[in-house]
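Of the protein chains in this complex, all but one are displayed in their positions.
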Amino acid sequence: MTSSIAVEASRTPGVAAGGTGSRFIHHPWVGFSLRRLGGLVLSFVVLTVVTFLIVPLIPGDPAVIAAGDGASPAKIAGVRAELGLDLPMLTQFLNYVSGILRLDMGSSFVSGESVSTLIFTRFPFTAEIALLAIVLVLLISVPLGMTVAILTRGGRNKWLDHPFNFLTSLIYSVPQYVVGTLLVVVFAVTLRWLPAAGAASLNSLVLPTAALMLGPVCVISRIVRRETAVVLDKDYVRTARGWRLSALRTHARYVLPNLITTTLTLSGLILAAQLGGAVVIETVFAWPGLGQGIVNAILQRDYPVIRGIILVLGLLATLIIILVDLILAIIDPRNLGGTSSDV
Amino acid sequence: MTTHIQSRPAVLYGAQVSNLNVRFGSAHVLKDVTLAVPAGTVVGLVGESGSGKSTLGKTLVGINKASSGEVLIGGEDVTRLHGKRRRQMRREVQYIPQDPYSSLSPRRTTGQTLAEALDPHGANPVQHREAIAAALERVKLDPSAAEKYPHQFSGGQRQRIAIARALMLEPKLVIADEITSALDVSVQADIIRLLQGMRGTVDSAMLFISHNLAVVQQVCDEVVVMFQGRIVEQGPIESVYRDPQHDYTRKLLASVPGSPGFSLD
Partner (left out) sequence: MSTGAGLLAALILIAIIAPLTMTQAAEQLTANAALGPSPEHWLGTDDFGRDLLSRALVATRLTLLMTAGAAAISVVAGVAIGLAIWLAGRRVREVALRVLETAVAYPSLIFALVIAAVLEPGVSSAVIAIGIAGIPGFARITANLASSVSSSEYVVTARLLGVSPVRIAARHMLPNMAEPLLILSATVFALSLVEISALSFIGLGVQSPQYDFGRLLNDSLGALYTQPVEAVGPSVMIALTGLSVMLIGDALAAQADPRAKRSFFRRSLQRDRTAGVPAGDTALVRAENLRISIPGGPQLVKNISLSIDPGEVVALVGESGSGKSLTAMAIAGLPSEDLAVEADMLRVGEMNMLASPDQSRLAKDISIVYQDPGTTFNPSLRMGSQLTEVLRTHLGMGGAKARQVIIDALANVNITQPAQRLRQHPHELSGGMRQRAMIAASIVTSPKLIVADEPTTALDVTVQTDVLRQFRRIHREQGTAMLFISHDLAVVEALCDTILVMKSGEIVERLTSAQLAARDVHHPYTKALLAAIPTLEPAPAPATAGAPTP
């Protein structure tokens, strides 16, 4: 599900923590790159520590699980030594870190498959539906939100307010997995138009993507509507009216560009949150992506896989946010100053 | 206090600033600022936006940090203070902000706001009822104002409450930062009259920051002119206004609509 809290967090007036950057860095792109690199390193460090801690914190002995049911104490001890679980904590951590840097995150307890390979096979499936969903979300919600805002500006067309609020609230209140389940019931089970599960054909993409995007379409169109209403009240829109520009020109040149920063920032957070939504959606549709992978891994207590996928999803989320910042900075160099999520 | 204060004539002053420098990163915002605001007087600080006048005000109250130089408040250098003493000295310098609509907490009554000035820990308006009434009286407001919330007052009345709050502690120095700029001219005139009427009844020194030279002339005893982070001229109002020495001061004086040098041609 989309993290609307993250959305709100980025919307509220920011803390001027970054400010205009350090006094030592004069070129804006240098400061920008350093800050983003710093952010990436920070989340990498946090993620590494957190994923490492999963194993010591988890109840039960990982060696017992790895050795399989009914293994002899000797075998368990062997497995423990093999996995390095008998080493001091610090050594284990260092081994873990050096493993990550060599892209070696161990092998699955269950299948014995290398975790890196598993991630590389599963990743494209998740990326496919997540990217498709976000592109469609933006294409639908920006025009929708703007249109509703323009139609209802200054208290016009009040009749539109309630249906829009109610419908977006309603659809947003239905979790993605419920939407998914209902879509399966209607289109796969009852109408038999589309496959209910698996990733066999392009048709299989339709239902998971639809389930993933309906909620975000509602949130983002609400946000776009609210932001548009704010921009419509700005003095420069009045200036454009004073120049008697046509409605189309005013909205395209004086309203839309001033929505982009907020909308893209939020979309970045929402795309990142899609990774969470994908977890559940993939379970509903038996979609062979990272989400299904991690759920299976958690149910089977397959620690190396849990660690690997959590790490990758976390880095992906960070990368998405950085990518959005980069796009914003290219579109409008004023965004170079602070993090856009601070704005 | 100690002998080192007695050795300085600065004890006479509400505030004495010497060679104050403020830098924000690579920007040198205040350059070698030296000025005195004697107790019981009002010193006007004029200059255009970006001249550093607001930065000076904020540095004196401790919102901005001095890079070098001395700020003596009642003879004590506040830039070197730490911990408890610093917090105590903070109460000796009070600040009246420009916008009367954001300077009062919307969810607190005037009484609560003023009580907090007297007693930052308890802030009980009942305990301090008389002091609050006296403070309101001083700014020509009815004692019943203590029960009301900021939204029930006009901009001018709110500014009076802000003035009452700043003077309540009888601080050594009050910084009035463009306190009439956001007001209508007739309301501004009321505040000017109020400040003029307080003359001689207030021991605090006041630094009156303004971009309006005519207002400064009516309210202040002395004037300090800032330009690009430096003080370019200072002295008694009459002599500076009659015989300005610096080009910038002349330009400022000639820019006041209705002044003798003002011309659009």
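Things to note:
Letters A and B name the chains as they come in the text, with residue numbers starting at 1 for each one.
By definition in this document, contacts are C-beta pairs under 8 Å (C-beta built on N, C-alpha and C of every residue); 3 or more make two chains touch, one makes a residue touch a chain.
Remember, it's a predicted structure, so these values are computed and weren't measured experimentally.
Contacts of the undrawn chain with the visible chains, over the full complex, involve A, B. One of B:39, B:81, B:134 or B:192 touches the chain omitted from the figure, and that residue is B:192. In the complete assembly, the contact with the undisplayed chain comes from A:172, out of A:32, A:96 or A:172. Remark: the omitted chain is touched by one listed residue; of A:54, A:103 or A:330 this is A:54. For chain A, the residues touching the absent chain in the complete assembly are 1, 3-6, 8-10, 12-17, 39, 42-43, 46, 50, 54, 57-59, 153-158, 165-166, 169-170, 172-175, 177-178, 181-182, 184-185, 189-190, 196, 229, 233-236, 238-246, 249, 253-254, 257-258, 260, 269, 272-277, 279-280, 283-284, 294-295, 298-299, 301, 306, 310, 313-314, 317-318, 320-321, 332, 334, 339, 341.
Mapped onto chain B, contacts with the missing chain fall at residues 41, 48-49, 61-63, 87-88, 90-91, 93-95, 97, 99, 102-108, 116-117, 120-121, 123, 162, 165, 169, 184-186, 188-189, 192-193, 196, 199, 211-215, 217-218, 221, 236-238, 241-242, 251-260, 262-265.
One rule holds for everything that comes next: only the chains that are shown with their structure count from here on.
Inter-chain spacing, taken between the CA centroids of chain A and chain B, is 51 Å.
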